[in-house]
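What you see is the complex with one protein chain gone and the rest in place.
Going by the order they are written in, the chains are A, B and C; count residues from 1 in each one.
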Amino acid sequence: MTHDQETILLQGHIIDSLILAKVLDTILMMGGTFDFEDVQIGKTREEPSRARIIVRASSAKLLSEILHAIQPHGASVESERDCRLTAAPANGILPDEFYATTHLPTQVRIHGQWLEVAGIEMDLGIHVDPVGLTARTVPMGEVERGDLIVTGREGVRVTPLQRPRDCDVFSFMTSQVSSERPHGHMIGDIAKRLVQLRAGFQEGQTGSKVLLAGGPAIVHAGGREALAWLIEEEFIHVVFCGNALPAHDMEIDLYGTSLGYGHAAGRVVPHGHEHHLRTINRIRAIGSIEAAVKSGIITTGIMAACVRRGVHVVMAGTIRDDGPLPGVITDSIAAQTAMRAAIPGIGLALLVASTLHAVATGNLLPASILSVCVDVNPSVPTKLADRGSFQAVGLVMDAASFLRDLARELGARL
Amino acid sequence: MTHDQETILLQGHIIDSLILAKVLDTILMMGGTFDFEDVQIGKTREEPSRARIIVRASSAKLLSEILHAIQPHGASVESERDCRLTAAPANGILPDEFYATTHLPTQVRIHGQWLEVAGIEMDLGIHVDPVGLTARTVPMGEVERGDLIVTGREGVRVTPLQRPRDCDVFSFMTSQVSSERPHGHMIGDIAKRLVQLRAGFQEGQTGSKVLLAGGPAIVHAGGREALAWLIEEEFIHVVFCGNALPAHDMEIDLYGTSLGYGHAAGRVVPHGHEHHLRTINRIRAIGSIEAAVKSGIITTGIMAACVRRGVHVVMAGTIRDDGPLPGVITDSIAAQTAMRAAIPGIGLALLVASTLHAVATGNLLPASILSVCVDVNPSVPTKLADRGSFQAVGLVMDAASFLRDLARELGARL
Amino acid sequence: MTHDQETILLQGHIIDSLILAKVLDTILMMGGTFDFEDVQIGKTREEPSRARIIVRASSAKLLSEILHAIQPHGASVESERDCRLTAAPANGILPDEFYATTHLPTQVRIHGQWLEVAGIEMDLGIHVDPVGLTARTVPMGEVERGDLIVTGREGVRVTPLQRPRDCDVFSFMTSQVSSERPHGHMIGDIAKRLVQLRAGFQEGQTGSKVLLAGGPAIVHAGGREALAWLIEEEFIHVVFCGNALPAHDMEIDLYGTSLGYGHAAGRVVPHGHEHHLRTINRIRAIGSIEAAVKSGIITTGIMAACVRRGVHVVMAGTIRDDGPLPGVITDSIAAQTAMRAAIPGIGLALLVASTLHAVATGNLLPASILSVCVDVNPSVPTKLADRGSFQAVGLVMDAASFLRDLARELGARL
Partner (left out) sequence: MTHDQETILLQGHIIDSLILAKVLDTILMMGGTFDFEDVQIGKTREEPSRARIIVRASSAKLLSEILHAIQPHGASVESERDCRLTAAPANGILPDEFYATTHLPTQVRIHGQWLEVAGIEMDLGIHVDPVGLTARTVPMGEVERGDLIVTGREGVRVTPLQRPRDCDVFSFMTSQVSSERPHGHMIGDIAKRLVQLRAGFQEGQTGSKVLLAGGPAIVHAGGREALAWLIEEEFIHVVFCGNALPAHDMEIDLYGTSLGYGHAAGRVVPHGHEHHLRTINRIRAIGSIEAAVKSGIITTGIMAACVRRGVHVVMAGTIRDDGPLPGVITDSIAAQTAMRAAIPGIGLALLVASTLHAVATGNLLPASILSVCVDVNPSVPTKLADRGSFQAVGLVMDAASFLRDLARELGARL
């Protein structure tokens, strides 16, 4: 019985990233077999390893399926071919067999040459300009008729991430998410990163911006002052949120309440639940959050700090919203586009107390960007931390405790 | 020392709805005092009660605050005056002191006459036509310059809901939400309601439509077949969802997977996570879900059943979406409007496994519409059931178990 | 048609505690009717109210059922009779119709005289000495053959709790449990109480002890230092725990780890999961925790603070335990007895991060003792706060953040 076979190459930190194990496991599980041709395993954690493996299967179809399945782990087929390009059949429609991106660094082969794919993000297509020799991701909705899109998996290779050199919370293989772990070290490590990134940001280094994507529980639970401090101190440079976080933030400024709970009184106040509506109405009358801050009507809190510090805020609407506030992007695709445009230059993402924003932002982030997901409900950080990379850390704690501990660690007196 | 005072009236089921207790408590807590002038308490559960209470406070300001605070409980000031109307200052801006609606039946007094407010929903303004003698709610974003809007609380009265006459799960005061309660009875009661409502729907009775608002966990967890059955059998007439539920529903039809999990295989399949992208791309190429069903490409599942039965589907986009599918309303305000337009005629709302849709739909529903909120995470049904009315019931269970048990109770063989 | 009827009396804070509403609702729901004979409602929050109500039912049996059902709300039948006493048929067995206690203050009527029942706690029997004219609760397992036990509900009255005079977190009717509320005020109020109680304790006032019942997550999550500080500063006088909390507390002292997680290293250390076993073994070899502290082997942490400050520690075993440590009461009934014996004199109970201990302790506490339940999982504080009294407050936050915030509020530098 003759077998189809193909030689694949695996390189990089394939041992300590478990990539070799996963690739071999996948081959066996799918019914294939393998032989090692040449295995060189790095002697230290920094030194990369390299394995050359012959994969065999009982049919060409099965072999192809196996190769497809192991490709996202960084296995490249040795007999390299150019990637296949197919023209998009219509605006907003990708070709049938389009290659769907992962969030890992990706290259495509054109005219024998490997091109880095720009704008890496999960679940997009890859648009190639074979003349200009460029490749970049394209969301399904933005593809135009005739765009050359990569189809199939040939000529595409992804690079597994290396374990980070810094020995901190981001460098462990299994970022276990647990409410039964002390958060002190993690918050300490995050604070150190924020200090480094701020220094980089102030020197104009690329990749040194910090993104916070958060929900209104930050405000309700008492984390507003800490977050405003972090923004004022220039630790945060981009904010993703919805309509509710700014509404309740400014509600505290105007009425002293959030969701009707009087923060000074320490209890629900009569008619307090209407205050966010009145806040939204008032800001609509003023015209913009920026105008409300600049005219001195809103003086404290998160939005005021953002305006004063020139933080880039993307507010995305949902069907739960009242109002909404001026500046909220009600179209979800337009909001995605605005969020996507704000990603380049981000070095660390804090995803706090918002399932929707944490997941949406997580989808937009390349795997190489460090991310911290904080939620009192363990399902959200578990989901986010489970992206198979070193860079995602989850903390199960309430948003306010997290932000206050982080700010205190950075010197705030709260 | 002279005191300001005002006589208020409370009527209806003020004892067993705890309204009397809440009103008196509020008066005392805010620093006022009261005397009973005339209390007639109904002798049976059906018979309404009536209390005439003199409220006293140390200042006119405090008295006004107390009257405002108790007004949402249905306390109307005896010395009735017309409601105050103020013109909206600009498009999309309500007057400063606009009255914000509750989800309870509400009347406003114009020229000495009480008008029912149409389109009752939480957190809206009330737009009055004092000539045509009509009043209806208006969302902040839809108000037009010059519209006469109710301001202050005078001349507005809300009617507490009566306890329902049917003695089932919807008729208890405290719909405790617990995973430690048997669901059998609740599901049995819901099934009985569905049978009644279907009969009413088929006879063209108003208020007999059933709404399901749901998330993709319905599909992932194995509830697709049951929900499709409920739709085919005409137990459900309106569906609110996002992009993910229909995408994963049709992914099963096209690829046998949802979120990459092979439902027949019983495990994650290689590259399965791409299938929802390919599904969305394919439906985009076809042009619409309806066309995909009618052309025989999609034959099973929730969307196919909706198309076949003419179910009114409102799909609302979010920033998490891939694609999205054709038909998804990406603008959140437009989506709200579409959802709002689908509410009239609804008699029962099933809010299943989607926090976003459950909360958004809950905001749109008047308190008189029965609603059932099902989620494996207790926080969602707790929040929804905590609306202070008899009509909201919460179940802590996974979506698939709920839908299958409900369908079985109604005769499905699953 | 003749009706059976009985006149009942309700007194105290029956309006603002919702008691009147609940009693009337219960009468109606069970099919009875009522007339008010005399209603005097207190004009201020402090002034008690009083209602005399004629309850009617279609049969003596129904009337009796209704009277039974409303009795726990404090409704006493005007035609007062002595309570009925029945001898216990055997050791450890209560008479069939024994009266089961609530956690509210309770009196029984003997020879026309109302006796206060000592040792109030939920779900016990009442043992009466009709000669000595004393009454006290008795656990089922401790009853002795021939003990005179109250049976039926006649001649028993319970007193609903008054709303506390202090205007703090413990004085609100609905202690809503939410992770979306700021904890600052609550923790501030708890801190104030701790300061008052410590002053009282140091002056030897009764009812000024503070109990902490907690689980090992306090240690794992990083709250050990804060809790040790609170004990050293004499804010806590009684500790209820299991085997795990002291084991992991002393594991940190001996090995620097808890559950194998190195607190200084900030990560799991090799073989760290064995450290709690070695800790337990070592303390067993030494003979007692007290000896380990006194001999200088254990110098830091919760147990060391308890030994130094003479805190009364009750350690109760479970089937999960390794070892256990010397001093752990492995018999659950003996442990209950030891916990029960430590309750008198407690003025405030902190129930932190242990479902088992929170529920067990909650069962032992009379309703008049303030309690605070803290857990990152909302189901525990929700359950505990839902005891129908003003005195139970729930916080959804991780144990370490709670203890650290509390200690900081009291002056600790952490």
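Going forward, a residue touches a chain if its C-beta (ideal position, glycine included) is under 8 Å from a C-beta of that chain, and two chains touch if they have at least 3 such contacts.
In this text the structure is predicted, and so the values were computed from the model without any measurement.
The residue from C:A100, C:V195, C:I297 or C:L414 that touches the chain not shown here is C:A100. From the options B:V128, B:A360, B:V396 or B:A412, the residue with contact to the chain not on display is B:V396. Of the listed residues C:V77, C:I126, C:I280 or C:V293, the one in contact with the hidden chain in the full complex is C:I280. Seen from subunit C, the chain kept out of the figure touches residues 26, 30, 65, 68-69, 89-90, 92-94, 96, 98, 100, 123, 140-141, 270-271, 274, 277-278, 280-282, 284-285, 316-324, 330-336, 339, 355-357, 359-360, 363, 377, 379. Within the complete assembly, residues 15-16, 18, 20-21, 24-25, 28-29, 33-36, 39, 41, 43-45, 173, 378-379, 382 of subunit A touch the chain that is not shown.
In the full complex, subunit B contacts the hidden chain through residues 168-169, 172, 179-186, 188-189, 216-217, 220-222, 259, 261, 263, 266-267, 376, 396-398, 400-401, 405.
Note that only the chains that are shown with their structure count from here on.
In terms of their C-alpha centroids, the spacing between subunit A and subunit B amounts to 33 Å. Averaged C-alpha coordinates put the centre of subunit A at 45 Å from the centre of subunit C.
Rounded to whole angstrom, the centroid-to-centroid distance between subunit B and subunit C, based on C-alpha atoms, equals 38 Å. Contacts with at least two other chains are made by no residue of subunit A.
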